[in-house]
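A single protein chain has been removed from this complex, and every other one stays in its place.
Order of writing sets the chain letters: A, B and C. Residues in each chain are counted from 1.
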Amino acid sequence: MSTFPSLSLVPVATSPQSAKDFKSDQEVRWCPGCGDYAILAAVQGFLPELGIERENIVFVSGIGCSSRFPYYLNTYGMHSIHGRAPAIATGLATTRPDLSVWVITGDGDALSIGGNHLIHALRRNVNLKILLFNNRIYGLTKGQYSPTSEQGKITKSTPEGSLDHSFNPVSLALGAEATFVARTIDSDRKHLQGVLAAAAAHEGTALVEIYQNCNIFNDNAWEPLKDPDTRGDLLIRLEQGEPIRFGKEQEKGVMRTPDGHLHVVHVAEVGTDALIRHDAHATDPGLAFALSRLSDVYSLENTPIGVFRDVQRPSYDRLVREQVASIQAKRGTGDLQGLLRGHDTWNVN
Amino acid sequence: MSTFPSLSLVPVATSPQSAKDFKSDQEVRWCPGCGDYAILAAVQGFLPELGIERENIVFVSGIGCSSRFPYYLNTYGMHSIHGRAPAIATGLATTRPDLSVWVITGDGDALSIGGNHLIHALRRNVNLKILLFNNRIYGLTKGQYSPTSEQGKITKSTPEGSLDHSFNPVSLALGAEATFVARTIDSDRKHLQGVLAAAAAHEGTALVEIYQNCNIFNDNAWEPLKDPDTRGDLLIRLEQGEPIRFGKEQEKGVMRTPDGHLHVVHVAEVGTDALIRHDAHATDPGLAFALSRLSDVYSLENTPIGVFRDVQRPSYDRLVREQVASIQAKRGTGDLQGLLRGHDTWNVN
Amino acid sequence: MMPRIGQELEEGFFVVKQVVRLSKVIIRFAGDSGDGMQMTGDRFTSETAGLGNDLATLPDFPAEIRAPQGTLAGVSAFQLHFADHDIMTPGDSPDVLVAMNPAALKANLGDLPLGKELIVNTDEFTKRNLDKVGYATNPLDDDSLEGYHVHPVALTSMTVAALSDIDISKKDAERAKNMFALGMLCWLYSRPYESTIDFLNGKFAKRPQILAANIAAFEAGWSFGETTEDFAVQYEINPAQMPTGTYRNITGNPALAYGLIAASVQSGRPLFLGAYPITPASDILHELSKHKEFGVITMQAEDEIAGIGAALGASYGGALGVTTTSGPGIALKSETIGLAVALELPLIIVDVQRGGPSTGLPTKTEQSDLLLAMFGRNGESPVPVIAPKSPSDCFDAALEAARIAITYRTPVFLLSDGYLANGSEPWQVPDATTFATIDPDFATAPNHLDANGNPEFWPYLRDPVTGARPWAIPGTKSLEHRIGGIEKANGSGAISYDPDNHDTMTRLRQSKIDGIADTIPALEVDDPTGDARVLILGWGSTFGPIGAACRLVRSQGFTIASTHIRHINPFPSNLGAILASYDKVIVPEMNLGQLSMLLRAKYLVDIIGYNQVRGMPFKSEELADAILEVIQTQGAPA
Partner (left out) sequence: MMPRIGQELEEGFFVVKQVVRLSKVIIRFAGDSGDGMQMTGDRFTSETAGLGNDLATLPDFPAEIRAPQGTLAGVSAFQLHFADHDIMTPGDSPDVLVAMNPAALKANLGDLPLGKELIVNTDEFTKRNLDKVGYATNPLDDDSLEGYHVHPVALTSMTVAALSDIDISKKDAERAKNMFALGMLCWLYSRPYESTIDFLNGKFAKRPQILAANIAAFEAGWSFGETTEDFAVQYEINPAQMPTGTYRNITGNPALAYGLIAASVQSGRPLFLGAYPITPASDILHELSKHKEFGVITMQAEDEIAGIGAALGASYGGALGVTTTSGPGIALKSETIGLAVALELPLIIVDVQRGGPSTGLPTKTEQSDLLLAMFGRNGESPVPVIAPKSPSDCFDAALEAARIAITYRTPVFLLSDGYLANGSEPWQVPDATTFATIDPDFATAPNHLDANGNPEFWPYLRDPVTGARPWAIPGTKSLEHRIGGIEKANGSGAISYDPDNHDTMTRLRQSKIDGIADTIPALEVDDPTGDARVLILGWGSTFGPIGAACRLVRSQGFTIASTHIRHINPFPSNLGAILASYDKVIVPEMNLGQLSMLLRAKYLVDIIGYNQVRGMPFKSEELADAILEVIQTQGAPA
């Protein structure tokens, strides 16, 4: 059986696999330079780690540039319709415990039209891994703002600047009872693959927000978090059990001030012990939520990446299977003739 | 102008009004004993407080027993379709600053089919007051479980018990960038009307969750919070600026333990100063979110009611109007002929 | 223990009532939503079924759960037609109206023909109740009920009296009045009562007092009927002649649910229902959720879109994906149905039609979603459409829908309606061993060679006969492939924007659906005399009323041919020929002429539509008149 608990019912690979086993024959059609290429490579490089048969992996996507992803993986895949992938994947994962089911979606696909399915998948905790490619723009429709675009953004549909306050996908997921929420970056393959491994290991719905660059319509949206000169100052790398520190010289940290709110402080001034320790496994999502509020929408200051939350809760599909099993244990498997007959019959002879 | 800042653009009532001015001629068709009656009476009793003309008030609802509400109010009203009221009301509120727009919805209407519109209305902060009648059941369709039903609930559609983990409407709203979130109870008219007043005063989207009893399909769902013998022990009444205390003799309180999480403690043991003070106006929603996690889905222990969050953020409709106005200030009001002509013309003589 | 006719009650007192034999009776129970009229009707129905009468029922309840007592909005009714011969409808108008309160009387009196029986619960005719419904004076006192056989019965007080020595609240005692009424009518129509006693024993097992009360009320009603002077006669209705076999009474929604389960068993595919509750479809979800022993999975989704989405996902994984809803829900599912058309996966979409447009009349019946089912998707997006004709036929129609969906890898519309869903009729329990198996015929190996001669899998390489594409489910080795909603190259299934390929694929999808006609039995016409010049053609739940109307017409010495189509897309192959062979064709529909339009467009026949949009099944009398009018105005044979 796979080393990943969430895949306990999935057949293991009989022979070792490599990234190229997961490349499909389709020519990749993203714009040259698109962040999606990096994510694709990272995923193809990661999938062998699952140690399961290729034919037992399914990628379901919605619509968007990001949602073209499944075409480029030599697994089973469905390029569905805009925003509905989590619903479709829910039906698949609930009926097929022997599959590893992944959802590929974008910030528009998941948070705009697909918002309802996303939050319900999270609360149900279906055994799905949702990769949300967040480029803060609608790519495929050529550059309108998205629910993660910063307010005031000038786009094709907002020549004078957008007026909607943006969503924070991590906060939204935590408010929707998510059991696993993480964030990573397209260009940081190591971190990305680490987060994918954690997500894959989680039984239930895992939401992974991936900061992705759209070099055509929203170039450099996340550049400050990638640029070696600036990222050290901005990125907070969450490590389970560790005090939350960051900064070029780890000189900054996160501490809870008496007013009960989290603040970024100078370690020198408060000392390491004053810092809060990260605990993704805490049942109470309060801390994870507070962390999700630290970052600045515009400057990207204090942006945590890594696993915000990772707690156990029986997955929906497991509960469904157990309920069916227990009923069959009680009543035996169904007797069709008996069902049709029912209880209230009479005979005509 | 009305004493409510959020209604600054709404014409004030020329003559004093009373509850009966807001009763429509339609016979009320809820089941005898339904909690909706109490809410209706409370709202009719409250509306005169707004001090605005009846014709400038609009109630928009979705579908459900609760959504029949507008028929019984002698204001403008629309009984729309299932889950879409927030979207419809957004268009109305955005184009008509001279109206006070209210949305009536149920736990199924708002959180199941209407989930996406709800979270987007909250993030946009449109000037709407959303009253969510939460009876933890689908009433109008005769008793299926809803997204707020406790897991394991036996209903028409779940004879062996429901398997979905439930939503916490307050947590969900806070995760969706809400600027105002409150909770109250159908039978506590005074508290209900107090919350309505706070919501009405708020500029932007206000979500008010109202615990409502469906005596036909989910009777006594909230009884422990109403029963004089038990409610004192369970209800946490949030008061701005006050330390959070409750219990029959106010013997219990809420405190943040070193692990960073909120816990219910005995005031005697920790002293009043150890308790956290409620601050609905805090920009950081972290505390409000933590409070929303205190209550137990089954026992209803530690259930806060009152205003969780109430912060200022320019409403979407205001921003829309200001953008239009500033552009008209720059370019003047549009010249149709000029628009049609455009810049690239030639003449044929 | 109840007395029997002719039995000696006590010294010298004999039960001496005249017994009259009837061939058919139509009873309507009407009362407050709180009065339990539906349950009363159901009980009387199963007693009647047990007696072997043929029967048909029509419940009629308001959209509100329980409007305030005594209001017109709160009136709930149940009509039952039973007879010693086979009948086809719940009956046009009642022979007996049981009115539990003034509201029920006011709402239903209009349907009661003069001279018929009217049983009223006098206790409820209080000033207050009369005012509620705008009766200035008490109709029981003024002459407004002249012309009816009125039986005034103090139902409530007699019930309370009968329960005096059972210790329950007055409220609970009054609640039992429907059982008093039931007992009374059971006596009046010589229904047995054992199964009702059994039923009550089961229902109130945990509440002995309530149980005792209901049984006592039932027996009191029975004895009252027997002893009261007011009922001079007792009626009997002989069993109807029916083919030998085991029978049960069934309504459309459970029948449809059973059909889906049977399809799951016959195809070996687990049944997955993704549904969002909506009247009048919810009971299918409720019924299926009771039968998890068949491996049935029922998911109450967050909305209709998620419901069908999950069902499609399950189908993609090899399950029998089903979604159930009513009109407004279909509108929401349209986009996903379009995806299913593009993916060419099996999927069953059940639409239990109700009054529209928009929210419309949620608890009333209508046939107005036909064109929505046919055309409610963007692009050229053909979907098979089939409709059951009676409550029990919902079972067969569901099986047929599954056969088509699985064989042709296509979404299928199953168009039921509110009348079929809640109406009931006796059903001869079929022998499960006789059901055909449905072969999912999964793809198991590559079906094509690539340029270099290596085997590969082409997900859109079609079966030469059916035009169906291979169904290769995840988990199948070396058939890994990607499918989606963008146009695909014919065969390989790769994304293709090629103009000619799109034209080809569009026509291939269409011809696959058209080709289903090859597997549809030829349509049969019922024309006893064989020389009818006028044909009446129906679909769906109008089957009963049309059949009854034809009988009326024929009983008056006229000839009329009739036929009924289950497959609306594609039509049976011989339909055109049939239409062409009559001078006139009448198509009655509970809409403004939707099937008529399809027939006119395809066959250029000047269909005569007979249309009602009243939320109610046709009355066979009206239908008969309409037919006669056509027959009589019919010109000389062309």
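In this text, a contact is a pair of C-beta atoms (placed from the backbone, for glycine too) under 8 Å apart; a residue touches a chain by one contact, two chains touch by 3 or more.
Since the model is a prediction, treat every value here as computed from it, not as a measurement.
Student: With respect to the chain omitted from the figure, which of A:Thr3, A:Thr158 or A:Gln328 is a touching residue?
Tutor: A:Thr158
Student: Which one touches the absent chain: A:Cys65, A:Ala199, A:Ala221 or A:Leu275?
Tutor: A:Cys65
Student: Looking at C:Asp167, C:Asp431 or C:Asp503, which residue reaches the missing chain?
Tutor: The missing chain is touched by C:Asp503.
Student: Taking the entire complex into account, which one of A:Leu7, A:Ile39, A:Ile52 or A:Ile81 touches the absent chain?
Tutor: If we include the chain that is not displayed, A:Ile81 is the one touching it.
Student: Out of B:His117, B:Lys226, B:His278 or B:Arg293, which is the one that touches the chain we can't see?
Tutor: B:His117
Student: Over the whole complex, note the residues of chain A touching the chain we left out.
Tutor: The list for chain A reads 27-32, 63, 65, 79, 81-83, 112-113, 115, 138-142, 144-145, 147, 156-160, 162, 164, 216.
Student: Extract the touching residues of chain B with respect to the undisplayed chain.
Tutor: 11, 24, 26, 53-58, 60, 63, 70-71, 73-81, 84, 87-96, 98-99, 116-117, 120, 320, 323-324, 327-328, 330-334, 336-337, 339-342, 344-349
Student: Touching the missing chain, which residues of chain C?
Tutor: So the residues of chain C touching the missing chain come out as 62-63, 326-328, 330-332, 334-335, 338-339, 341-342, 353, 355-364, 366, 368-369, 371-372, 374-381, 484-487, 497, 499-500, 502-503, 506-507, 509-510, 591-592, 597-598, 600-602, 604-606, 612-616.
What we mean here is this: only the chains that are shown with their structure count from here on.
Student: Between chain A and chain B, tell me the centre distance in angstrom, where each centre is the average of that chain's C-alpha atoms.
Tutor: Once rounded, the distance between the two centres reads 29 Å.
Student: So what's the Cα centroid distance for chain A and chain C, whole Å?
Tutor: Distance between chain centres, rounded to whole Å: 44 Å.
Student: Could you say which residues in chain C touch two or more other chains, in rising order?
Tutor: 292, 302-303
Student: Send over the residues of chain B in touch with two or more other chains.
Tutor: Only 112-113, 115, 147, 160, 164 qualify.
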